[in-house]
Structures are given as structure tokens and as C-alpha cells.
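All protein chains but one are shown in place.
After this line comes chain A, so read on.
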Amino acid sequence: MSEVRSNAATVKFDHVTKRYGSFTAVNDVSLDIEAGKLVTLLGPSGCGKTTTLRMIAGLEMATEGRIMIGGKDVTCLPATDRDVSMVFQSYALFPHMTVMENVEYGLKFSGVPKKEITQKAQAGLELVGLAKFGHRLPSELSGGQQQRVAVARALVLEPQVLLFDEPLSNLDAKLRRHVREEIREIQQNLGLTVVYVTHDQEEALAVSDRIVVMNNAVIAQDGTPRDLYEAPANAFVADFIGEANIFDCEIESVSKAIATVKLGPVTLKLPSRGQTPGPAKLAARPRRIELAKAGAQNTLPGKIAKSTYVGSHAEYVVSTDKGEIFIISQDVDQIHAPEATVGVAFARSGPVLIGA
């Protein structure tokens, strides 16, 4: 049995809070992570992602709330006794041990018979494509290889949950794409439960089954990549996941979950998403806004402030009464020159109402 398998389990946070002295790093977070899924914690630096992850690992103890792994309460269990492995941002390979010894390390403490330890470790190294590098020292590997050793070392323990803390941040851009696809592939092939921390929204959208966006120690939104992109719950998420233009608008009326929205001279009919009449905010992706002739019906008058042709598309900044709007246009046959007056039109599906 010298192959790496999965023991994927669920993770549940029940109103978990972590304080350092009077400072709250994680505030009343509740989470449900399904077994066999890759869930990303996404958010700007300092929002509490690492702290959340370390509480899953048992490296930090929750100040309040309960943490369950595989249905068992592990709130007070230290890291040693949790069946969770973690890949550190710095990799944390033991510099005095060879690659092989590093990978065997955890197996030695798991009651695996001696003979199997080597086989398993070898299988782990094969899985990450480093079968021939067992005898090297970590310092004799490139950054990407070190990173894969760290992954193998965590994988071979067949943990209930595998944790990654910004695993790609020390890699160059090309490798990043490659490694993240590898991680995703291994996760899907083995059916692992993975919690993955990153501050890079593109990375999060690419690898995740589900994304938990955090901001200022709380969860801003929790959903599939598509949910987050298409239906952000608030301005922060809308802006953090892909770019968005945020407008102040006025909901005039709501009927049958369709809101009539006034944005200056423009009137839009949009899904109300629980909003009630009154002031609200509207988020629109740059690709969901079009340029029309100046004065066209139901458009916002504006003037081109900046115009950039980038081959596959054109990018504009248009100044209007409602502020500067960033627009990406697929129409490259006719490029609007700066200073030209235009009308800004909104695609029928695309703009989303969010809470004021």
C-alpha cells in the first residue's frame, strides 16, 4: 500500500473569535467546509486569513467558539493531535534533513511501519514529480521544487485536512500558474479537503470550489467563484473580486423582486436581491458597460478621459457626473479618441444591486 490516499473530512467553525490581547484578529467567524472540496480564504493582507488557518491547524487556539474537524470537536486539541497538515508560506523544510527525510518525518510519528515509511515517502515524491531528488538537501533545490517537497511532506500523512498558506507567494509568475494547477489536480484526484489562503483573487477564482472572502477579521462573503463574481454581496467583494465600478443609485420601486433603479438620467430594471426602495449601490464590471453615441437613449453622458488600445480589446476611462468609469470594450474597430463625448450604457444583465 504505497500510494497516497485521502481521508478527507469536514471542517466547521462555530462562531470562532481569536483575540491577541485587546486586538481581534478573527471575529465571530462561522464556516462549513465540505469534505473533498478546495476552499479558499481570500482577502487583503492582515484580514485574518492566516490566523483562521492556524486555528484549523491547532497552532493558535480559538479565544471563543468551537472548531470541529470530521465531526469531532477539536477546539482544545493541540496541533500534534490534530490530523491536519500544513504547507507553510516559507515551506519550513528542515534544513538539516534530506528531501526524503523531510517527507518521512511525519510518517515516523504516525505509527507507520518502517518499511512502509520509505515506500510512502517515495510515492509522495513521485506524486509531485520529485522521485529522483530524495537524497538532496532543501538548499539544493529551486524554489518550486522546495515548494513541492513541502506539499509531498504534508500529503503523505493523508491528513483529514490539508492547509496551504499563500503557497505560491515565493514563486515566480510562470511557476505560480503551473504549481497551482498541480495542487488543484492532486486535490481533485485524491479528493482532499483543502483550505487555501491567498490574497490573489485570480488565483482564488482559478483553484477553488468555494471562496470565503474575509475583510477586517470577518467574513465578507462565502460562495462559489461564480457567485462572488456575478453576485457580490457588498461593495468590498465586488471590488476585490475582479474590478467593478461602484455607483450610488436610487431604487424607486420594487415589484416581484425586480427593482426599478435610477442612476442619474438612466433607468434600469434589475433583480432586487432583497434591496428595498431608497438609496443603494450599483456594481458594474468594466466588460458589462458599453459605449454608445452621445445622447443615446437611457445612457449616462460622459467624456473619454483616457483611451488605451491593447490588441484584444480597448480600455477607456470615462468621466461622468457619477464619477470616473472604467470600461473594457470588445469593439476595437472604432476607437474613441480622448475628449470625445459619449453615452454610457449598461448591459441588461451585469450590473448588480448591493447594499448601500
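Some observations on this one:
Here is the rule we use: a residue touches a chain if its C-beta (ideal position, glycine included) is under 8 Å from a C-beta of that chain, and two chains touch if they have at least 3 such contacts; residues count from 1.
Keep this in mind: contacts and distances are computed from a predicted model.
This figure omits one chain of the complex; the name its UniProt record holds, of "SoxAX cytochrome complex subunit A", "NADPH-dependent glutamate synthase", "Iron ABC transporter permease" or "Indolepyruvate oxidoreductase subunit IorA", is "Iron ABC transporter permease". Only one residue from A:Leu38, A:Leu141 or A:Ile354 touches the chain missing from this view: A:Leu141. Checked against the full complex, the one of A:Val4, A:Ile33, A:Ala62 or A:Met86 touching the unshown chain is A:Met86. Although one chain is not drawn, its touching partners on chain A can still be listed: residues 57-59, 61, 69-70, 72, 74, 76-86, 88-98, 105-106, 108-111, 135, 137-141, 143, 146, 150, 153-154, 157, 163, 170.
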